[in-house]
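The structure under discussion is supplied below as structure tokens; questions concerning it will follow.
Left out: one protein chain. Kept in place: all the others.
When the chains are written out, they are named A and B in that same order, and each has its own residue count from 1.
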Amino acid sequence: MTSLPTHTERKLGLVIDLDTCVGCHACVISCKGWNTENYGAPLADMDAWGETPEGTFLNRVHTFEVTRDTAPPMVVHFPKSCLHCDDAPCVTVCPTGASYKRVEDGIVLVNESACIGCGLCAWACPYGAREMDGAEKVMKKCTLCVDRIYNENLPERDREPACVRTCPAGARHFGDFADPDSHVSRLVAARGGIDLMPEQGTRPVNKYLPPRGRDTLETPALASLCDPLPDTPGTPVQGFLGWLDRALERI
Amino acid sequence: MSVQPAPDLSPRVSDEIRKTTCYMCACRCGIDVHMKGGKVAYIDGNRDHPVNKGVLCAKGSAGIMQHLSPARLRAPLKRVGPRGSGEFKEISWDEALSLAADWLRPLRATAPEKLAFFTGRDQSQSFTGWWAQAFGTPNWAAHGGFCSVNMAAAGIYTMGGSFWEFGQPDWERTKLFLLFGVAEDHDSNPIKMGLGRLKERGARVIGVNPIRSGYNAIADDWVGITPGTDGLFILALVHELLRAGKIDLDYLIRYTNAPYLVNAADGSENGLFLRDADGKPLVRDRRTGHAVAWDAPDIAPDLAAGVEIAGTTHLPVFRHLTDRYLSKDYAPDAVAKRCGIPAPRIRAIAAEIARVAFEEEITIPQPWTDFRGVRHETMTGRPVAMHAMRGVSAHSNGFQTARALHLLQILIGSVETPGGFRFKPPYPKPPEAHPRPHAGHVPGQPLDGPHLGYPLGPEHLLLDEADQPKRIDKAFSWEAPLSAHGMMHMVISNAHAGDPYKIDTLFLYMANMAWNSSMNTTQVMQMLTDTDANGDYVIPRIIYSDAYSSEMVAFADLVLPDTTYLERHDCISLLDRPICEAEALADSIRWPVVQPDRDVRPFQSVLLDLGARLGLPGMVKDDGTAKFKDYADYISNHERRPGIGPLAGFRGPDGMGQGRGAPNPDQIARYIENGGFWFEHIPEEAQFFKPWNAAYQNWAVARGLFDSPQPYVFNLYAEPLRRFQLAAEGYGSRQPPDHLRARLMEAMDPLPIWYPTFTDAATDPAAYPLHALTQRPMAHYHSWGSQNAWLRQIHGHTPLYVSGEVWRARGFRSGDWATLTSPHGRITLPVVRMDALNPHTVWTWNAIAKRRGAWALDACAPEAAQSSLLNHLIHELLPPKGDGLRWANSDPVTGQAAWYDLRVRIEKAPAGQRVTYPAHPAQASPVPNPPRDLAHQVKG
Partner (left out) sequence: MHPAPSLIVFTVFSGLGFGLLAWLGLGPALGQPEPLGWAAFVWFGLGYGLAGVGLLASAFHLGHPERMLLAFTQWRSSWLSREAVLAVAALAVMAPHAAGSVFLATPLPAFGMAAAVLAVMTVAATAMIYAQLRTVPRWHHWTVPALFVVAALAGGALLAGQGCAALWLLLLLALLMIAHWRIGDGRFRASGSDAGTATGLGGLGRVRLLEPPHSGRNYLLREMVHVVGRRHAHKLRLIALALGALLPAVLVLLAPGSVVALAFAAVLHLGGMLAARWLFFAEAEHVVGLYYGRGGTAPTDG
């Protein structure tokens, strides 16, 4: 199963909007909650109340600072989970076939009962999207909530990934990138969605929308907005009163 | 190739979904609690809920871990070791309640004020206040005094409502949004959802904050203001807008007191409004030049000219306002340096506000009729919205800064208009429509009225015959005349000092006063443990209700363990702090979706039980037995006024009553059926212009929000403040002490002003060059989050973020620790460099640091070993000024604690220093040690 499918019917994945993500970690914890209770073994937390807690998370939010020469520095919150790569190196390295990419929708999964916990797939992933569970010793990764998106026990409107459903800012979008008319494809086209580390040759399915321009507010247009002559140099109040009188006459 | 595995794509999610209300913070989102085999398996957001519409924050999703926390208390506790040690024995409820009743009964009979009952962010304030009133003590309040009373009071006095629970931006229509001093706020999810909507629509967001993180990180433009100077910046924007004539004169004339004539004659009426014989404020009619009642029909109120009476010219409010703000003192160039914002940027922001407000005005084709009876065919709005929180309010100039912000909103006509800021019912509600504060206590009797309220003049202060404060926290005294939420942060120090009097029992509920919610934490811990000459505790008795093993628990004599939020009834009431939306009336409940597995009880039910044991009026039947079985019984059957109870929905015998109606025994069941909440849309014609909209006013009366329509105009000029100034000038029978006169004259200005924070004014910038702030992490709620196995991994320690400038100047390297010193104390923390930071500011996360032994955490946990509270650096009093007096470190108008006035200096900690300071002894844990690892899964 370790060979990659040559073609997947659909390419399901996420669009993450870096212009909108406020870094609230809601997606991190909803993912933890859903996946602790569902797909495979619970996501364990070792030394949970101790000195060095270390838990398994399938989605984590980093924060970067971008310093610029002529504008104020920016802060960008950066959620990251599995990108469900088309050329997923994590799959081809797996010795057991536990890691695989689904033919029907391109989701990359780990079959936990076949995983020997060698960790090689995590090494092969450039994005840090795989974590070995501390208690169960099997590889864990984002399942794209495969057990939600097709789940007949969930109402139709809830058949989307937990992280997408919960994101308060609406910074996460789920859909089919194989369909050029899908919501996600259109977002990527409109906002210039990008790949992470394209030089790694993984061809990620998930896309990131870069932050829009920041700190672009231009200096005074106020003069052009002014009603005639409110401002008489030297005596602002006097000039203002003249304007006020005229303005009140017009009301 | 082997065949692709076929995982179960349709696992059963739950046997049942129970819909209740989150309480991982005070935002109160609706949650779907997924149950498996009677156990809580998974929590997600309720899609139909008005607050969160399905989304959930990190804390909300982690609620399951809070519910399962090893720090949960297990049974009532009676102290056996010294206070603060954490040594307790578990006792029965009967013993606990008898003990409490035995302590309180004699107090009520002889001196009810000797009970001080203060509560945290509990959301049952209308209930606890009612209980305290029945007990008869004047000493009750919740935490608002140290939280955001500046914001609340400035909003109420200026325009009948403020941000958060009081109102919200018109997220769907706003085109320019300015956010002042907000990291997270109470409206956690709605703000994020709102920002998401703005981003989706491409609206511009401007973040005014010394720190560019969180919401400010996604702001299109960031204004890295120097702390404490927002008022100056805002008034510079006002200056620019006035200068350019970019103000909504029509709006000002119709809906504000801008045209009111201000008495210019010397004497006790100076600065108050000119009024007619009926007491109606006068305006100048432009057509006749006469002074006429403000609401007289067919007049054209003037904003420019005054009227001359007996040789004195009385000018309208608007003239006072323009005279002040057009002054060069408020010009961008004059304020730029102080605010740390280049003047061109201030001008650019003013220009953008003007452009959007007046060139992108929006019109909704919705006719409406105003309170004067004038019909308007459309609703026109200026799509500039603003929001602010504790970055503005937690300063000693916060009240006036918040007023300045409202002034700015009102000048451009963007309050209660489409695209601007909108109130949420039961707001708008002017100060006059609120009660006055009460402190009339008589042994054995209930208090003479509600504790808290809005004074309209010195006559409403709570002072005794000797002009001494009647309340233990000195709220509503000359030191903080408009302390509308009380001053919880002063209770322990005042009780310890016996000033203004000694108390017997300190009863606290859900407030970690021995740690993160007190200033001056180390000394507060000392005050709680101090003994007098006889070896008795200076504060004789402390009763505390908490659900977890917090720091405060260790200082109680008697601990009443609460349930978790999934195990009890709660009511998020219109009488209190409801969950309404700008377009709807709403309230909600919590209900026990699981039964507790420990010997704990819901605090509200315990309070009712205690009330019944004490025979408090309203809590016992004529035969002396308990009137309410439990809190749920109270929620459905208590009536505040006839037909008005804690819950507004499903009232009356048929459950059809909305707002008004007789109690309905099935009410809670109806709420549960409905998803835990009740919601009613405001009629379309009543959606905007609420203070002046006849349809809204009538609807509000029908729903029981008011008993009669209460239209009013906005107070650009706040007359009640002027009354205090007059007293300070020597007028009136109630006079402030001399040392407060000058300060009252300055701070109680009826028009918004800016003055430097008290700390800034008194600090030598060379000795303490930096401002130090905390921010709330989005994934933690104060001290609660650290017991949560999932959340504590996100924020487990408190790094100190310093600007690149400070980093270079101090030669920091990654891995270094720094010593922060304030005039009051010293702490050490690991440093992290952050460039997107006001260069004169350092900051860390709020309330992550823990005392060793608390919260069932390991003694070496990073929360204790690599974290510290800025609270150790903050004193509730300012450093001595040499005048023999100690001045409070709070806002002079409201008494709000000035957390963010803090000034510090920073040094590199000695090499190898890897421990935080100060070091407190560990507290013994009243709960057993937790297991090491966690892998929780409810097997279906």
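A few comments on the model shown:
Throughout what follows, a residue touches a chain if its C-beta (ideal position, glycine included) is under 8 Å from a C-beta of that chain, and two chains touch if they have at least 3 such contacts.
Predicted, not measured: the structure shown is a model, and the values here were computed from it.
Listed residues B:Arg792, B:His824, B:His872 or B:His936: the one in touch with the omitted chain is B:Arg792. Counting over the whole complex, chain B has residues 1-2, 792-797, 807-808, 812-814, 832-834, 862 touching the chain that is not drawn. In the full complex, chain A touches the hidden chain at residues 1-3, 18, 28, 52-57, 60-69, 73-76, 78, 80, 89, 92-98, 114-120, 122-128, 131-132, 134, 136-138, 194-201, 208, 210-211.
Following the convention adopted for this analysis, only the chains that are shown with their structure count from here on.
For chain A in complex with chain B, the touching residues are 1, 3, 17, 19-26, 28-30, 32-34, 36-39, 41-51, 53-55, 57, 63, 65, 67, 72-77, 97, 100, 102-103, 109, 111, 114, 134-136, 146-147, 150-154, 157-158, 162, 165-171, 211-223, 225-227, 230-231, 236-237, 240-241, 243-245, 247-248, 251. Partner chain A is touched in their complex by these residues of chain B: 1-5, 7-13, 34, 41-45, 47, 52, 54-62, 64, 70, 188-189, 192-193, 195-197, 199-200, 204, 206, 212-222, 224, 240, 242-246, 249-250, 253, 286, 300, 302-304, 322-323, 326, 328, 344-345, 347-352, 354-355, 358-359, 778-779, 787, 789-794, 796, 834-836, 856-858, 860-862, 865, 930-938.
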